[in-house]
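One structure follows; several queries about it will come next.
Here the complex is missing a single protein chain, while all its other protein chains stay put.
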Amino acid sequence: HAVSSNGLTPGMIYRYSRHLLLPDFGVEGQINLAKSSILVVGAGGLGSPVVLYLASCGIGCIGIVDSDIVELNNLHRQIIHPEAYVGHAKVKSAAAACRAINSSINLVEHNQALQASNALDIVSKYDIVVDATDNLPSRYMISDCCVVMNKPLISGAALGLEGQLTVYHHKGGPCYRCLFPTPPPTAACQRCSDSGVLGVVPGVIGCLQALEAIKVASGIGETLSGRMLIFDALSSRIRIVKIRGRSLQCFACGDNADFTQQSFQSFDYEGFTQSPMSDKARPKLSLI
Amino acid sequence: HAVSSNGLTPGMIYRYSRHLLLPDFGVEGQINLAKSSILVVGAGGLGSPVVLYLASCGIGCIGIVDSDIVELNNLHRQIIHPEAYVGHAKVKSAAAACRAINSSINLVEHNQALQASNALDIVSKYDIVVDATDNLPSRYMISDCCVVMNKPLISGAALGLEGQLTVYHHKGGPCYRCLFPTPPPTAACQRCSDSGVLGVVPGVIGCLQALEAIKVASGIGETLSGRMLIFDALSSRIRIVKIRGRSLQCFACGDNADFTQQSFQSFDYEGFTQSPMSDKARPKLSLI
Amino acid sequence: MRLTLEFGGGLDLLCQSVKIHHVDVTPNVENGKLTLRDLLSWVRTSLIKERPEMFMKGDSVRPGILVLVNDCDWELCGGHDTELEEKDVVVFISTLHGG
Partner (left out) sequence: MRLTLEFGGGLDLLCQSVKIHHVDVTPNVENGKLTLRDLLSWVRTSLIKERPEMFMKGDSVRPGILVLVNDCDWELCGGHDTELEEKDVVVFISTLHGG
């Protein structure tokens, strides 16, 4: 494909024409998307809309990391996976869906669980990280990794009929540990697989995560760094609240923090949170 | 499939287990979804997430009405359509995607433009209507049709970096004409195809439309009837504002309105709004 | 009287593409009050830089524009005669039709 003088191929100009028309976005915004790479951690309820919208909008390279396989009881919310992929790796299914809607971007499948042991290596290849996981130790681990690798983190969560969203470690803003220096008691750590979730709730939060990632990648607009979006689906109420800034005493990003790549790799996230990263070992839920 | 005593088949209990776990939703909510039928008008930027989430959550019957064919420059926002369907009918592409993620629901393809002449017939077959169109005359037409057929209407819109969402004609609330008795000047009627739209913006609004439709169908929660959600993607700000109630003087739903099925069918929506329903006849946009 | 005015749905294009305006509007000299009617004419004179017909029609906003005072439709709080108070937030938003 010949690249025109403005840096876009004729194919891109046609495909993304509705982006190029936007005065606030334009050719520069699209070129920034094409140049950027984003790692999405988790190809589940949040990850489904995140990777679909990142693929369709023209992010140059999208990495998807997940070790789970598609199960039929995921499909009520994980709209990226067709029934035909039940029993197959989620990253394979998600990447195939993205390739089908945009064959012009680069997709990387990381068919493994992101852990302190492999996270530095994987995260180093991307500009932006999206946390679309479903458990507490992964949330601390991903935030710490983004601090030591200096990557902005788009963090979303959904459970039941509620969702939350913010941007961490971006332009001097707080990291996850600045907000939550101490993990909650394990009794407060519910998962969708235990407590249920209305399928469209991670859909809403995932779309908003994709938007924040697109804004960080393109350099347009004002992100949710320093703010948190709180969504109550039952009453259709949304609060966007101002949260604390970076903590000078933060264990990970504070002024005197002694938290290095090495200390990250040896940190015991499951022990710290008293909570497992994977629910594979846990007893199966029996219903009704 | 054997239906258990609670009205759900074992297959449904497994597939929708994360919905059944929700105290506010539960078995009754899921049965209500399975019994309901929803018409989605438009399989474009808004319609893509709407039909995907309605299909995945288990709505019993989904109708999709659209006469457009998939074009490559739709794909930056219309995530339901794969490249392989470029040149094919949008309803075919959308229905195929829905069948792939949930083969247990009923999908109806209306491969035609919804107009005053066919709308009564089509809308009569559904319980709830979702307006996911892209033009002003269709918005008046769909609202009027929902008033004369007494159906709740989930209305979303997106343009540029902004979106809006509300529920019309539901539980005594206002209709579109209560809010907008007089159409705006045609110079104020921009379309995504003319003015551009950031792809993920209709994604966010479409997910929220699906949520409102699910709440109406399941009977849970508080919908946006009498309220309007106003979304500014550039600054990640969302307002949910209180809007006027039903107008007693409304041309369509007012106390003395003389607006019947017959007057609906003969109403000239394009003339009323001075604006076309389809942009097929309009000159092609040339970019850069 | 200090007010925050916001323009959405494309109306910001009429006032130099600025969405949020922190303004100080002088109340009516006779009674010290400021109504939405007064504010509309002030906006038209002081903020709208082009195509005023896209903002007003007669002495009201043009069809298709919602006016919100502190997140509430002006039709619910008195319309043109709504009396504004210090620090009120007034939003002018044009309805969107795209998708």
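The chains carry the letters A, B and C, assigned in the order they are written, with residues numbered from 1 in each.
Convention: a residue touches a chain if its C-beta (ideal position, glycine included) is under 8 Å from a C-beta of that chain, and two chains touch if they have at least 3 such contacts.
None of the values given here were measured: they were computed from a predicted structure.
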Displayed chains contacting the withheld chain: A
Contact with the hidden chain (one of A:N102, A:T133, A:S218 or A:S236): A:T133
Contact with the hidden chain (one of A:N106, A:S124 or A:S195): A:S195
Among A:G29, A:G47, A:P82 or A:G173, the residue in touch with the chain that has been omitted: A:G47
Residues from chain A at the interface with the omitted partner, ascending: 42, 44-47, 132-136, 139, 156-160, 162-164, 179-185, 187-192, 195, 197, 202, 228, 230, 232, 235, 239-244
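Criterion: only the chains that are shown with their structure count from here on.
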Central chain (distance from its CA mean to the mean of all protein CA atoms): B
Rounded Å distance, chain A centre to chain B centre (Cα mean): 28
Chain B and chain C, separation of their C-alpha mean positions in angstrom: 30
